[in-house]
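Structure, as structure tokens:
Let's turn to subunit A:
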Amino acid sequence: MTHNLDLNSVEELAHTRVHDCYQCGKCSAGCPVVERMDILPNQLLRLLQLGRLEKAMAAGAIWECVSCMTCTTRCPKSVDCAGILDALRQLSIEHDVASPAQRRTILFQQTFLDNIRRNGRLAELDLVRKFKTQGFLDDLSVPQLFKDALLGPQMLRRGKLHLRSRRVKDRKLVGRIFARCMADNGRGNGHGGIQGELEA
Partner candidate 1 sequence: MNAHAAETSSNGFEPKIVAYVCNWCTYLGADLAGTNRLEYPTNVRIVRLPCTGRIDFNLIVKAFEIGADAVVVSGCHPGDCHYTSGNYHARRRWMLFRELLATLGIDTDRVHFAWISAAEGKKFQQVISEITAKTREMGPYRAYREICEA
Partner candidate 2 sequence: MPRIGVFTCWCGENIARNVDVQSVSEQAAQLPGVRCSQTCKYMCSDPGQKLIRDTIAAEQLDGVVIASCSPHMHLKTFRKAAAQAGLNPYLIEMANIREHCSWVHPDKARATAKAVDLIRMAAAKVRHNRALEPIKVPVTRKALVVGGGVAGIQAALDLADAGIPVALVEREPSIGGKMAGLSETFPTLDCSQCILTPRMVEVAQHPNITLYTCSEVEQVEGYVGNFQVTIRKRARYIDIDKCTGCGQCWNVCPSKKTPSEFDYGMGNRTAIYVPFPQAVPARPVIDRDACLRLTKGRCGLCAKKCQAGAIRFEDQDELVREDVGAVIVATGYQLYEIGRRGEQDRLSGYGEYGYGQYPDVISSLQFERLLSASGPTGGELRRPSDGTIPKTVVFISCVGSRDNAKGMSYCSKICCMVNAKHTMLYKHKVHDGQAHVFYMDIRAGGKNYDEFVRRAIEQDGAHYHRGRVSKITQEDGRLIVRGVDTLAGEPLTIVADLVVLASAMRPAAGVEELAQKVNVGYDEFGFLCESHPKLRPVETNAAGVFVCGACHGPKDIPESVAQASAAAGKVLLMFSRDQLHREPEIAHIQESHCAGCFACRRGCPYHAIDAAEIRDRQGLLVRRVARVNPGLCMGCGTCVALCPSKSADLEGFSEQQVYAMVECLR
């Protein structure tokens, strides 16, 4: 498939204008996870202004973002910086450029969506199980797997985990909604991703 690797795709996805940004840095200044980022949010915006979409998409920073909206809320130019990061994540997956270190986050989000797609609502136990096995198979943070698993029983004991979750009546409908959203490729989810990888 062809990817339209231009700024428009980011702006269209994020519904915001990259050239409105005047590089004040307020987004970076307020970001709670900025210390973990390899490229600061304002620098990502700058890269986009320069047309360096590839570099921005491959940044680890976009997977550190916790979508807290602080940047968007305080931006003096009303640039939806958080939306830009969302868009970059989506494009990064479409173009398969995320670094291996980021795959865990992607994996989680994909697993999450897949879970909803199949159940209509989140089946948490299912999600945790799937996520952990996938994570394990990809050999990521093995110790983490065990640590979280330990919480499982505690949650069960507190009645916080249900072995069976209540499902939606027309689960096919949710599948159809997903299919339609994913359909228009560029703006949906292309290869791999939610359907491909996990359905197997």
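Just so it is clear, a contact is a pair of C-beta atoms (placed from the backbone, for glycine too) under 8 Å apart; a residue touches a chain by one contact, two chains touch by 3 or more; residues count from 1.
Keep in mind how these were chosen: all candidates are chains of the complex that A comes from, given by their letters.
Since this is a predicted model, take the numbers as computed values, not measurements.
Among the chains 1 or 2 offered as candidates, the one in contact with subunit A in this complex is candidate 2.
In the complex of the two chains, the subunit A residues touching candidate 2 come out as 22-31, 34-35, 40, 42-43, 70, 74-78.
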